[in-house]
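Removed from the display is one protein chain of the complex; every other protein chain stays in position.
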Amino acid sequence: MSRLLDISDLHVALPAESQRPYAVEGMNLHLDPNEILCVVGESGSGKSLTARAVMGLLPKPHVQISKGSVVFEGEDLAQASDERLREIRGSEISMIFQEPMTALNPVMTIGTQIDEVFRFHQRMSGKERRSRALKLLQDVQLPDPEQTLKAYPHELSGGQRQRAMIAMALALDPKILIADEPTTALDVTTQAQVLKLIKEMQAAHGTGVLFITHDFGVVADIADRVCVMQNGLVVETGTTEQVLGSPSHPYTQALIAAVPDLVPRPARPRSTEIVMRVKNLEKTYRSGGGLFGGKGRVVHAANDVSVDLARGETLGIVGESGSGKSTVARCIVRLNDAEAGQILLGDVDLRPLGRAAMRPHRSKIQMVFQDPFASLNPRTRIGKIIAQGPMMYGASAKEAKDRTLELLEIVGLDARAYERFPHEFSGGQRQRIGIARALALEPEILVADEPVSALDVSIQAQILTLLDEIRDRMNLSMIFITHDLRVAAQVCDRIAVMQRGKVIEVGPTSTMFANPTETYTRELLAAVPGKDWFSEKKIAAAKPG
Amino acid sequence: MRYVVKRLLQAIPIVLAIIILNFLLLQLAEGDAVDVLAGEAGSATPEYMAELRAKFGLDQPLPVQLAVYLKNVVFLDLGYSFRHEMPVSELIFDRLLATVLLMVATITLAVGFGVFLGLVAAMGLNTWRDTAISIFALITYATPLFWVGLMLIVVFSLNLGWFPTSGMENFAMFYEGWDRVKDIAHHLVLPTITLALFYLALYTRLMRASMLEQAGQDYVTTARAKGVTENRIMFVHVLRNALLPVVTMAGVQVGALIGGSVIVESVFAWPGLGMLAFEALFSRDLNLLLGIFFLSALLVVAVNLVVDIVYSSLDPRIEVD
Partner (left out) sequence: MTFWKLFARNRGAVIGLLILFLMTFLAITAGLFFPADPFSLAGVPMSPPGENGFLLGSDSLGRDVAAGIAHGAKTSLLIGLLATLVAVFVGIVMGALAGYYGGIIDNLLMRFTEMFQTIPSFIFAILLVAIMKPSIESIVIAIAVVSWPAVARLVRGEFLSLRNREFVQACHTLGMSDIRIMLGEILPNCLSPVIVIGSLMVATAILIESGLAFLGLGDPNIMSWGFQIGAGRTLLRSAWWVCTFPGIAILVTVLAINLVGEGINDALNPRLRERT
């Protein structure tokens, strides 16, 4: 049987000043009709540029195919003319992207943008194009297709936008669909729905899907075959069973071992000493409105939130975007002012304290931030970033420096980092610096707001281990904000699930995972990608012999 | 419609603040209309000057004068010009048309050509067209308005004799109907080019940069992935998004444009508000000056409203309800 797509010895050359000569080097890969092939890799592995190379969408002239062929149904796309590629794109091979908000033109209606696919590939009457577009929107299960045709991208939710993108990509029933991280920007429950949709559409049309992702959970859920990339090289290819079940390459093995699974860690005894009590916390945001603007929209970001934190435990606050989990964290560290309720640290209620009154308590609660690139001042040396905290609280320059060097060692960084600037470090290293800064004031409580969500999976595992070690070593109590239940399962003793500003369920991690009481918690657990595969693996591993 | 009303309501405090600010500033100026009148008359007794001041209400305390002025403004009574011995509103409305004509012509030329040139430059990035347009924009962006005006007069009026050197129309010919329109248009050419060149350069550069920025956006990749032609991508997808900052800038620049018209009107003896303001300033005709500031603020508000409506028709994310 002839291949649908046959990539052989593909080289994608990078501009001269880049870190390596090729983004993709010597790639051999094929795609058959009616299969889903996942290309997996961490950031910088070349997986996205592979997708662009197939589409003829490389950012020329800086990046281009320098060698090899991409044969689609007997035709080498690497040699095809621009006009021929344009004909193929959208009709024979189409693509969906990671960020559906920026991937859609903000000033054109969804209808017009779908219509373009028909207009530029086939002769059809306006009426026929319209009815085809309506049918497509129904197929991707968008509510009220008539209305959606007239809608602009900003009027749809993230999941709806991605559905519209899928409708557009499948408009002419292409033979190949290339999906570049299509669910990465979506919430976990939406991600599960969109994955299901892609799989259904693929099965109904017999499409060959080239699915780019960094998430092995998604791979386990959707792939027929898997291709693993590292630094531009394909290190392993095989069926999903083979690659996930018995990976042969050490890099694949390491990656799969680093994937957190949904099996909660063994329960630890909970201390009876409560270090912090949050009681009936309230916080609302007003948007819109203004001097003459009439009524704005009011969002209840924290609605009657109450949680306790025992000494030495890690409390996870879990929820999707907009659930209010970050707001609660920011209110606790007093970056935001809650309107009502109590934040009791020992006997002191921190909530009503003014800036001056708050200052002596600041050092006891410290925060680790999400974005390792935005959380360090690009113009300040690492030494100063860490040392300025203690110095503000009266440490001498010498003491602060000694403390900083000690902390750098604790978080696993070289002492030479002291004199360097943030841009000289990788994302994972920066996150370590952020942790060192938070520890510099010897806090009792560490609030970590999505500390690993911007990191590659292998780095994620290292940072999670580091946080665990530090908590034990320094007798910290930790509040851990995350959207990822797999991560929560790894580090949290107890979990509070938030939805629309309310804490709907709190309990020990193992109990909650085994017996969730709320429907929403069950939905969240069910939506975790790859949960069946990886949980079984872990359970199998836990039963020796 | 509600949007228009809302925008107009929002403009009221700003216009009010401008009137009060200018009123107070002008009080700081040494000498009032009476001083000037008296100075011209040669010998005026202090009694006579006091009498004049009382007649004009200039002997009242400042807040009272301000309140009286504001009350009058609400009824569109901008006071009396003692220099021209005419109500200010009449004087201003006489000149308003000339300025509006110059402004509309300038904005049309500057935005229209700026968008066109920016588009051409961005489409042929790093070709000779791009380079030529960029150099042209760079030079016109650095040239003082009044000098451009004078040089245009030297070349096109004095040497070539194509266009008149000054004025808005040739009164001596007593043109009527179409002939008059043509005559005014003929006079309008050089002042418009003079005033437009600087802004033309600005919009050209902005449009070029905006096109380049938009061409790098994700939605352009999506359009390519759909197999849409490059022409459609440039002229439909990118162009509409790239216009947004240009339109915004055009709104921001209206005030500056009226300011620039003072110089152009002075160079070409164009009988507009700018000339009038300049004359009023030197003859200490404070009522007239205040009136001109008030009216030009209204003009800016009106043009900005039009710009906002254009903008919201281009960008669906702005809600007009």
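A few remarks follow.
Every chain is named by a letter (A and B) in the order it is written, and numbering of its residues begins at 1.
We take it that contacts are C-beta pairs under 8 Å (C-beta built on N, C-alpha and C of every residue); 3 or more make two chains touch, one makes a residue touch a chain.
Because the structure is a prediction, the values reported are computed rather than measured.
Here the missing chain is touched by one residue of B:26, B:100 or B:239, and it is B:26. For the chain missing from the display, the contacting residue among B:9, B:68, B:97 or B:125 is B:125, taking the whole complex into account.
Only one of the listed residues, A:136, A:226 or A:333, touches the absent chain: A:333.
One chain is missing from the display, and on chain A it is touched by residues 291, 333-335, 358-359, 362-363, 365-367, 369-371, 374-380, 388-389, 392-393, 434, 437-438, 441. Touching the omitted chain from chain B are residues 11, 13-15, 17-18, 21-22, 25-26, 28-29, 125-126, 138-139, 141-147, 150-151, 153-154, 158, 212-213, 216, 252, 255-263, 266-267, 274, 277-278, 281-282, 289, 292-293, 296-297, 300-301, 304.
Note that in this section only the chains that are shown with their structure count from here on.
Separation between the centroids of chain A and chain B, computed from CA atoms only, is 51 Å. Remark: chain A residues 55, 57, 86-91, 94-95, 97, 99, 102-109, 116-117, 120-121, 152, 154, 165, 168-169, 291-292 touch chain B in the complex.
Chain B contributes residues 6, 9-10, 217-219, 221-229, 232, 237, 240-241, 314-317 to its touches with chain A in the complex.
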